[in-house]
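I have a structure here, written as structure tokens, and I will follow up with some questions on it.
Yeah, one chain of the complex is gone here, protein chain that is, but the others are all in their spots.
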Amino acid sequence: MSGRFRTPSGGRVDRRRTIRFTFDGKSYQGFEGDTLASALLANGVHLVGRSFKYHRPRGIVTAGSDEPNALVGVGVDDAHYTPNLRATQVEIYDGLVAESQNRWPSLNFDVGAVNEVFAPFLSAGFYYKTFMWPRAAWAKLYEPLIRRAAGLGRAPEQPDADRYTQVYAHCDVLIVGAGPAGLAAALATSASGAKVFVCDEQAEMGGSLLAEKTAVIDGLLAADWTAKALADLAARTNVTLMPRTTAFGWYPHNFLGLCERITDHVAKADPKLPRERLWQVRAKEVVLATGALERPLVFPDNDRPGIMMAEAARIYANRFGVKPGDKALIFTACDSAYRAALDLKAAGVAIAAIADLRAAPGGLWVDRARAAGIDVRAATVVTGTSGRLRIDSVSLAKLGPDGRTGASETIACDLLLMSGGFTPSVHLFSQSRGKLVYDEALQAYLPGASVERERSVGACRGISDLDTVLNDGAAGGSGAAQAAGFAGALGGTFAVHTDSVGTDGFIGVTPHGGHPSKTRAWIDFQNDVTAKDVKLAIREGFRSIEHVKRYTTTGMATDQGKTSNMNALGLVSETLQIPVPQVGLTTFRPPYTPTTFGIFAGQSRGDLFDPLRQTPIHDWAVAQGAVFEDVSLWKRAHYFPRAGEDMHAAVARECKATRQAVGIFDATTLGKIEVVGKDAAELMNRMYTNAWTKLEPGRLRYGVMLREDGFVMDDGVVGRMAPDRFHITTTTGGAPRVLAMMEDYIQTEWPDLDVWLTSTTEEWAVIAVQGPLARKVLEPLVEDIDLSREAMPHMSVREGKICGVPTRLFRVSFTGELGFEVNVPAGYGRAVWEAIFAAGKPYGITPYGTETMHVLRAEKGFIIVGQETDGTVTPDDAGLSWAIGKAKKDFVGKRSLARPAMTASDRKQLVGLLTVNPKTVLEEGAQIVADPAQPIPMTMLGHVTSSYWSTTLDRSIALALVRGGRARIGERLSVPMPDGPITVELVEPIFYDPKGARLDA
Amino acid sequence: MQNYSAFSLFKQALGGHAGWQKQWRSPEPKAEYDVIIVGAGGHGLATAHYLAKEHGITNVAVVEKGWLGGGNTGRNTTIIRSNYLFDESAALYEHALKLWEGLSQDLNYNVMYSPRGVLMLAHNIHDVQSFKRHVHANRLNGIDNEWLSAEECKEFCPPLNIGAMRYPILGGALQRRGGTARHDAVAWGYARAADARGVDIIENCEVTGIRRGVNGAVEGVETSRGFIRAKKVGVSAAGHTSVIMDMAGVRLPLESYPLQALVSEPVKPAFPCVVMSNTIHAYISQSDKGEMVIGAGTDAYTSYSQRGALHIASHTLDAICELVPMFRRLRMLRNWGGIVDVTPDRSPIIAKTPVPGLYVNCGWGTGGFKATPGSGNVFAWTIARDEPHKINAPFTIERFRDGILIDEAAAAAVAH
Amino acid sequence: MPDLAIRENSLGRLASAARTIPAAMLTVLPDAAKLLFRGRPSSIDAAGKAFGIALPMEACRFATSGNRTAYWLGPDEWLLQAVGEDSAALFAGLAAALAGHSQSLVDVSHRSDAFALSGPQAAYILNHGCPLDLSLQTFPVGMCTRTIFGKATIMLSRPAPEVFHIDAWRSFAPYVWQLLDEARSELA
Partner (left out) sequence: MLLITCPHCGPRAELEFSYGGEAHIARPIDPTGLDDEAWATFLYKRSNPKGVHAERWRHLHGCGRFFNVLRDTISDTIVTTYPAGQPRPALPSDGKENAR
């Protein structure tokens, strides 16, 4: 048996499959098909949580995703723990572990409930009015207290063990909601052959039909019709049914985010499966069939466990075979609660009375209730309730025609059902930016004009009776198919036997006669917002509904006001004496219901977070024990430590080997672009500061590229391979930027130029062989290239073969030594590297990483774009005016260089720095001042851009940008550090072989 | 102005809170004001407050097309810090930070300024160099900012994953005085204080035109509630600045982009400080109510639609889940957008315009909440005296013509 | 001198450890000579003649003949691929035929590696990172395009209803492969 409150039969749960689970450590049983809420109710458990602010005992209010109260934490361990799940949505499975939240030490006895005592002081926004003295106390004392009190569930403390996936999908028609409207739409649309997706957030499709016992559709009982419709749809290959899938967000151009929950409901999930999947659906047409949500009534003490929505109680009885209580009292403003009362009575729940807010309720349902012997009381309101952890009685009073309440009568019950009518679920429609229109008769906002390609059908657009809902769905479905370009959709009609429950309802606070400042009638259950709070906000001048929301926090809880927003609107409207539509609405935002972070991250985690780019030589470097650094998406070898070496020792050794013998460096990550066409040189002239016309084929030149605003964007060595062909190199991180900018100018400014670009970054592996012995190492490996000084001078390029594979061999040096950069097709990179390494062995060839590369180039005063420059540096600042083609009339960025501030003499300019104490190595980023004794704030003259220990020079060296620096060369300045100033001398930014004799070797 | 204190709260509680006064009035616009501020965001309201408080100009209207505080002030991730690189920006943001420190008391409104520390993470050597440059420059400017090793980052913010990830954390720059404040309270506190000094805050009043006299000078603003006369008009309309300046025939170097933020469901305290990572695009802190407040990036394109694309939010959450893998199971509660106005150098403009009597405060992009008190303060000065305060003197419109840019982002690739 | 003309494929290691998942198979495609041709309209015929396949003029289509395929990549851009051929010879031949034309020819044989994703679930798996509508109506056999997969650019083509070819730049190829492999885990 699964609890005393289980009906003897009926419902859609599988009574043959008993399921065991625990809640707050106590074990319970339920049936397959139960939600945690239905299973707890079957066991007589109503108290499941505590409210946010006052820690009031709270029970289960709804049967769906709109549940504000019954929030639980679920998970056997922290790696699988999820806080704030709605018990009404959690499907139970064997071994499920759930716990209540926001209570200590226990749910029944919660110390936090002392807040109740302070409740009079904890009015809306109380924290804005106090805790200001003493100044420091807010952050130190008050805030931590408030933070601890707030916050509902606890975050898991272990990394999530599950995986999540993301997938894009396209369909002709996406139908959201598989109630009668959605199913009818799906049947119609899919008959046309259109590709249709149908998603519903619930485990079972059918929506309100799943709780329907008497209606007959096309001669079938609702349940049978639903089963048949679903079977029909499932059999159609153009239909995809997606249960447990919430459409949570609508983004521009009919792009919707759907969250599918895959494993949370199973005890032993297939480990291959993701926990949840994000569907990113682009739909030609969307049909919204999202139904309507029942509204609570707002009356004094309406928040006790045992107070529930009438339709939810009906769902528990009809769909789950659960009696939510023994004796129910019903408080309603509409007919549907009568239907609920009758169904509950049939399930064995005693109905104490129906209190109807309406003056003279009548008609079919009222008659039926009366005929069933139910005590129906017209013009009657609830004026209060009692019961600490569960409701035990209700006070009723007659409502006079003047709106006053009469004497009250107390009726014992363990269940109070309420219904204020239904609010259409227009969330997604509104997210799509469609305009909502207020319908006075329905007291509801309905979808008006569309912005996107969508239509709403059924209860979500205010249509409520099953026959009209079905026909509306069918019409909407065929309309959508037609709009998506599919003729022949069947918009047939349905023959339905059912009885209308009308569209009555109520918004706002029901009359109760209580003292306005003493009674508490909850509007937003989860955030503990009472009618009093809303009125206070208005009294304090918060007139806009947006202000009321933010001041009181109504509608800001995890249910986003699904049950509360209309009542808040009603109350504001009444208090301000302005019509509801003039009060306005707060904005509907994604997600429709809270959505796991994991699905947004999807597969982008760990090494797949970003592409991890590796060169063909990467694995070799790994085998050699290299330490890597991240440079944009690339992994680059930073240095190659030998046993016992730290970075400094390794770099010193690598530098020394390269200066004295030969080093080998993987420069593959450099960006490369092939510029081809008869106007190639012209394009180069326009894009780079340099002049290119005269560069002969077979020669290299260092090029500088600016942004149009005049600041250095990139640099690199460029080879002219032929009159109409250049081989550009760029910085590692800059390659995509440079290519994009050049392509932009070619396509949009100079389409007349005959020139084309091709990225060749990944075509070539680049092996830099640098050092006095470089030529010796390479000579035996190359065919048909004369490496001699005379035949192949510094800054030249030759094509030929190395180790039998084609190469573009650059004679170039970023180290200041004799050097070559061997470009070979990337697939041969590793092999050629190893061959060169083997050939270099006798000469002591030493692999070096980016750190050594940086030191060697700094000794030569070569800049690194991004280190010496930072997006505010002109070529002249960086000492590169020599690279500007003086005779050129124009190039990208030239005009900007003529602006007043760009030519000022006190701009920061590149200089060298030598510390007076040669052993002191400056910190990169350290600031430079004239007088370290000046008071703070100091006048800063510049900063250290690069700083290293130079083994070659046996002293420290640094590069810096200093205000008017070139004119200050020879001066001494100071670098004030926390433990004292460091005196530095400004020198030319070149420390080693200033004449360049070594590169020319 | 009614005094707010624990005592007054206590007293009012006994009286059923019946005695609380309106925090601000909802006056009808007068025919004429000395100064009109366009836009009742934090900046506009602060400007009005300081005009009244520090310059004695109380015949001021703040006109707002919607509800006050409903612009970016009400939709930002509330990160406050002042550890900017350049002297100009450092001075401006530090001026603001000093005001933040006493703001609750100044306004008699608890804005919940919470200096819990802002930690900016470095994921590569370039980040390290750039952050250290900030640390040193800040130190010499008298602004607190310190370098933490990866282990120290972890100690300061235990939930952080500093190890196995695509871009491991190499360290971070921590400004301990940085933190957050309650966005709404800032708008409301300024509104209440300004109102108490006589400023008219006129909501639901959209500026639709700027009237200029024959000499070109400003005469007032056309609004959805009629013409309102004033010789001085200060525009503080954030994302909508271009639209309003267009009314006066002034084109500014601005583009408006959607910027998104999102919150998780509330949980018990689980994240002690503010963490920013520009390299992988993640900004996170936990609010006093318990939500994780997370900032995403801007969309690629300009827009006034006040929402953003799903892939932008996804990209932020993948970063958050890498930084704090136990948050992968938290759930997004709400995701919204704002419209931020961005200048070419990502620094603001607080200046006089070519139109006499027209002043503008704009271009705060993704990072102007932190500046609210300082910006309002110097903008008020600029309007009152018809000349910039020395702190905002560099933040002119002309700097773009002359090339005197204040490009924090270019200097460091650091967003706000 | 060592003869090193043995090409290393960036996917070699992943391919040798690939799981057999029939619903979505991952297999490395053989090396090929690949030339990127861009040029003025007047040069297109000559390029097609020299290559032996008229370059497809319809957007996003490829044409195959024997071991050679011409992929339309953009209105002035085609990838000319010859499986198993030597790129230098191919280049020389085309370059000669194109002399005097306004065009650009670049050898990109080593820039990318290619692999196939095949099986009844291939499109579904591809959609884990690729936002295209891969139904046969919108992405028919014979279609090719550059597109995005996760955070990488790929060239995607469909030689058969359940076969996709993915050509990705060398350093991105392992990422694309691994992301697909991760996605197809659920079919294992």
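Per-chain numbering from 1; labels A, B and C assigned in written order.
By definition in this document, a residue touches a chain if its C-beta (ideal position, glycine included) is under 8 Å from a C-beta of that chain, and two chains touch if they have at least 3 such contacts.
Computed from a predicted model, the values in this text were never measured in an experiment.
Although it is not drawn here, the omitted chain touches the following shown chains in the complete assembly: A, B, C. Of A:14, A:224, A:708 or A:1000, it is A:708 that touches the chain left out of the display. The missing chain, though absent from the display, is touched by one residue of B:240, B:268, B:289 or B:346; that residue is B:240. Note on the undisplayed chain: of the listed residues B:277, B:303, B:316 or B:335, the one touching it is B:303. Although one chain is not displayed, subunit C still touches it through residues 59-60, 73-75, 77, 131-132, 145-148, 153. Panel shows subunit A; residues 168, 251-255, 280, 282, 433, 451, 708-709, 740, 743-745, 747-749, 751, 889-890, 894-896, 898-900 of it touch the chain omitted from the view. Seen across the whole complex, the unshown chain contacts subunit B at 240, 242-243, 251-256, 300-305, 309-311, 344, 400-402.
Convention: only the chains that are shown with their structure count from here on.
Per-chain Cα centroids separate subunit A from subunit C by 33 Å. Our note on geometry: subunit B versus subunit C, Cα centroid distance of 49 Å, whole angstroms. Our note on geometry: subunit A versus subunit B, Cα centroid distance of 22 Å, whole angstroms. Each of the following residues of subunit A touches two or more other chains: 166, 280, 604, 607-608, 610, 612. Contact residues on subunit A toward subunit C in their complex (touch as defined above): 163, 165-170, 195, 272-274, 280, 282, 603-604, 607-608, 610-616, 633-634, 674, 676-678, 754-756, 758-764, 780-781, 783, 803-806, 825-832, 835.
Across the interface of their complex, subunit A is touched by residues 1-10, 31, 36, 38-40, 76, 88, 102-112, 124, 127-133, 135, 138, 150-152, 169-172, 174-175, 178-179, 182-183, 185-188 of subunit C. Residues of subunit B that touch subunit A in their complex: 4-6, 8-10, 12-14, 16-18, 20-26, 66-70, 74, 87, 90-91, 101-102, 104-105, 108-110, 112-116, 123-126, 129-137, 139-142, 161, 164-167, 179, 182, 184-185, 188-189, 203, 264-270, 280, 286, 288-290, 305, 307, 309-310, 313-314, 317-322, 325-336, 344, 399, 401-405, 407, 409-413.
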